[in-house]
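Below is one structure. I have some questions about it.
Missing here is one protein chain; the remaining ones are kept as they sit in the complex.
Just so it is clear, A, B and C label the chains in written order, and each chain counts residues from 1 on its own.
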Amino acid sequence: MRAVDPKHVRAYGDTLDDGQIMLSFSLPVPFGEEAKEAARQLCRQMGLEAPQVYHAHDLGEGFTFLTVYARSPHTVDTTQLRVTKMDTPHLGKDAIEALASEKFTRKIRVLGACTGDDAHTVGIDAILNVKGYHGDKGLEAYHCLAVRNLGAQVSNERLLDEARAFEADVVLVSQIVTQKDCHRSNLAALIDLAEADGVRRDLLFVCGGPRLSHQVALELGFDAGFGAGTLPSQVAGFLVQRLAAR
Amino acid sequence: MRAVDPKHVRAYGDTLDDGQIMLSFSLPVPFGEEAKEAARQLCRQMGLEAPQVYHAHDLGEGFTFLTVYARSPHTVDTTQLRVTKMDTPHLGKDAIEALASEKFTRKIRVLGACTGDDAHTVGIDAILNVKGYHGDKGLEAYHCLAVRNLGAQVSNERLLDEARAFEADVVLVSQIVTQKDCHRSNLAALIDLAEADGVRRDLLFVCGGPRLSHQVALELGFDAGFGAGTLPSQVAGFLVQRLAAR
Amino acid sequence: MAGLVATFAPTPPGFGCPPLDLDAPTVARARQLAQHIAADVQARLADQSTVAIERTVLRLFGVTGATADGEPLANRLVAQLHAADLLAGGVAQPFCQALVHTGLTAQALAQAVADGRVDLRTHAGARTGQAQAVGAQLAQAGVARITARRQERQALIGRLGQGVQPLKYVIVASGNIHEDVIQARVAARQGADVIAVIRSTGQSLLDYVPEGETTEGFGGTFATQANFALMRRALDDVGAELGRYIRLCNYASGLCMPEIAAMGALERLDMMLNDALYGILFRDINMQRTLCDQRVSRRISALAGLIINTGEDNYLTTADAVDAAHTVVASTLINEALARQAGLQTDQLGLGHAMEIDPLRPDALLLEIAHAALIRHLFPGAPLKYMPPTKHMTGNIWRGHVQDALFNFVGVLTGQGIQLLGMMTEAMHTPHIHDRYLALESAQLVFTGAMGLGSELRVEPGGKLEARARQVLDEALVLLDEIAREGLMTSLSRGHFAEIARSPTGGRGLDGVFAKAASYWDPTADAITQALIAHGQLS
Partner (left out) sequence: MAGLVATFAPTPPGFGCPPLDLDAPTVARARQLAQHIAADVQARLADQSTVAIERTVLRLFGVTGATADGEPLANRLVAQLHAADLLAGGVAQPFCQALVHTGLTAQALAQAVADGRVDLRTHAGARTGQAQAVGAQLAQAGVARITARRQERQALIGRLGQGVQPLKYVIVASGNIHEDVIQARVAARQGADVIAVIRSTGQSLLDYVPEGETTEGFGGTFATQANFALMRRALDDVGAELGRYIRLCNYASGLCMPEIAAMGALERLDMMLNDALYGILFRDINMQRTLCDQRVSRRISALAGLIINTGEDNYLTTADAVDAAHTVVASTLINEALARQAGLQTDQLGLGHAMEIDPLRPDALLLEIAHAALIRHLFPGAPLKYMPPTKHMTGNIWRGHVQDALFNFVGVLTGQGIQLLGMMTEAMHTPHIHDRYLALESAQLVFTGAMGLGSELRVEPGGKLEARARQVLDEALVLLDEIAREGLMTSLSRGHFAEIARSPTGGRGLDGVFAKAASYWDPTADAITQALIAHGQLS
């Protein structure tokens, strides 16, 4: 049997290179053959072949929901993929503590908050609270860290004020609500404010949330970003190693 | 609020023109950040923006399953959609019988079969048997039709032999199995054989099955095609009107 | 007028939760403790009012609208008095006094005050008989408007009919009321019985209700009277077409509880998320403020025939689903008692519950059924609102869709009243137009197939299911006992609920609380009390 060609990888249904993919979406087009044809045309514009509308449902109010299977001829060269990953190695709690006690004489001061109108504290709490996440202890359990958690709905202004008062080394920001990309504007605004206040260089700025990634965080001017399923030790490990490298 | 522009229709998630669509597929790429990036690249090749991998699952054996949401900037001009539809109007049983008794002096002879290796008789039976489908009586219940059902796994050769013997006016072919497009080759082969035998013009050739449509049937050289959910009266109405028009 | 209240869909015959053998004395004791806790809270707060309550008085008098810079007139007037420390007697007294003095309508007067043409502060003092009469008359008119909307609902339901329980409840949350309207109408066509318009993230902390139709929310759309009216009309239209009354739900919650309750009552909303405990725990709203506000909001809802939905369905998003299941039970019992004291009837008690059990945990379904059946048996006849496990939803929409289906199965098996439908995209975005359709279609499938099942199955006596229900009830009793001893407000500062601790003087909005003077007067409260007594909702 032919082997996968890593330079020309296609989607796979049940046979190499069959390019099978599934799409689903709604169109503001009344239910009927025309809506199905519109769906097929949309797929063809994506370069897809032989689009088959398997399910079309009349949503009413001039809308149709469609589920389409099609063949994608597109190929990806997997030998050329570049992914922005955090470059610090993942350490366990003990290794982190050891590194910190070797490098620092005082505790690293970490200030966390969920900012803007966002009131989802579970994520930041999972990172900060002793209890931690998925059996991995939170930052409060680290001997080398001094942690303060401001909770939810903290404005960027207040966050920076508190950072000054707490003499923070690191600011951790959580953003969970992402509708209309409000997390991006909120986060970018924080960095702008920090620049304006002249404190951007003095602090490590780290953000997290289910729709964030290291790559997005860098784009927004942060030092690091953590996505869904992050473990506290990943965050602690990053902080200690990055500050140690300074 | 802005109204839908029928010349530039986009996919709709919760806001006009947000272009939200969902895709899912597998890639023969080992699970990990690279697989996610490969998925995003595939989406970008489709012209999609801001692809978000929401779910990636390690299938093992070097495969990854991915579910992606993205924004499609593509637009469809719904004022220019052309759909091949059956042009004969849909009549009820009584109207069909009336038309037939007016136009024909003898019964129309209808021969049906599920051909090739295909053994799915439920579809053709739904069209032919008295019982019918979804409360709509089958062709055997029509006074104006004389029906013979050859059942399943009938070869194209035998079908044409039987058509001759039965002095059929119409041949109904069902194709349910479609793997590797075998329905298309089977159906095309029947028409070729009928052409070679010189009987193509003497008979109406009609096909049906869940993956067939009028459009596909015409492409394959048939006179008509019927898809999923077809009612017997649609078929009877087509036959009688088409033959009456001859 | 009993039975007129929420006009809730009757349970179809032969459709009910399998019986559960609970210990009757334990149930009775738990309910008794809850009543004690509720009475104690009311007694402690009896002498306080809040700026929100006073603004509500004005709204019931007929004051609407905002200043050019968007400050609602009700806010401007109350804030002015509060700043001058002239609010202790209530806003009604100076306002009615000024009405008498100027001869203006309520709305015109409010506008005049905002424009600086009349100064309410100069009217503060003792109330005259004339002012008292004007106030009583305006309050009566307010009550009459609400009662009219309630009768309107009654008539519409009588004419159109309504969905079968569990009612299918879905949210719209585009942030833009016009998109919300489209999506709500689509949802109704796909089988939704209740449309909840989710609010923008920030609104619960706003100490005013924005004005007008809004198109810019995050994670939801602002609750405004104009938005209420727009959506009400849209649902009435589509409901008439479908031959099914479609209920509208919003949030009388946050810093403007009673005001929003009043607006909802005036615009014929049918349900309101309404829970001080939720605000305290999840929005850090001051407990004195919001418990005062809640009482008034619930009395208005009682009058309006609205169903309230409490927020216990949120507790286990922060606490452990199995260890803390009893906190949900304890809290619903307290919330029931608080609600009944405000005049809400059984068929208005849409107590919220959700168990957030990790669906991958062995016996997840067994535990879910045990908890759901327990709550069902504790509140017979109440239109319980049952919420799916949201926190265990991930980007895996496929498994999520099945999780939601299993949850829907538990809902219909245990005879819940209102089923908040989970969406497979829960972990990703507020629902897309078809997410709702898919959720509704799936729920309909499960409900149709399993409708009669609850009556055909029995719980194994002495088995695990029964044992779990009894255990949770026992744990709830212990907690209620503790709360009854220390008082609800102290308890809240101990973090018993949702693993969150709040102090009586912490949180937002305490500055809006004030001690009532002996002369405090609120004619709307009097009118509402009279009406509730007349309706048999209070005695």
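Quick notes
Methods note: a contact is a pair of C-beta atoms (placed from the backbone, for glycine too) under 8 Å apart; a residue touches a chain by one contact, two chains touch by 3 or more.
These figures come from a predicted structure and were not determined experimentally.
Touch with the chain that is not drawn comes from one residue among C:363, C:486 or C:526, which is C:363.
Of A:12, A:31 or A:133, it is A:12 that touches the chain left out of the display.
Among C:446, C:489 or C:513, only C:446 touches the chain left out of the display. Taking the complete complex into account, B:177 is the one of B:177, B:193 or B:243 that touches the chain left out. Chain B meets the missing chain through residues 24-26, 57, 59-61, 63, 65, 116-119, 121-122, 125, 151-153, 177-180, 182, 210, 228. Residues of chain A in contact with the chain left out of this view: 1, 12-16, 20, 22, 53-55, 57, 67, 69. In the full complex, chain C touches the omitted chain through residues 18, 359-366, 368-369, 396, 398-399, 401-403, 405-406, 409, 438, 441-442, 445-446, 448-453, 455-460, 463-465.
Please note the rule applied: only the chains that are shown with their structure count from here on.
If you average the Cα atoms of chain A and of chain B, the two centres end up 43 Å apart. One finds 34 Å separating the Cα centroids of chain A and chain C.
Among the residues of chain A, those touching two or more other chains are numbered 24-26, 63. Each of residues 173, 394-395, 427, 429-430, 432-433 in chain C touches at least two other chains.
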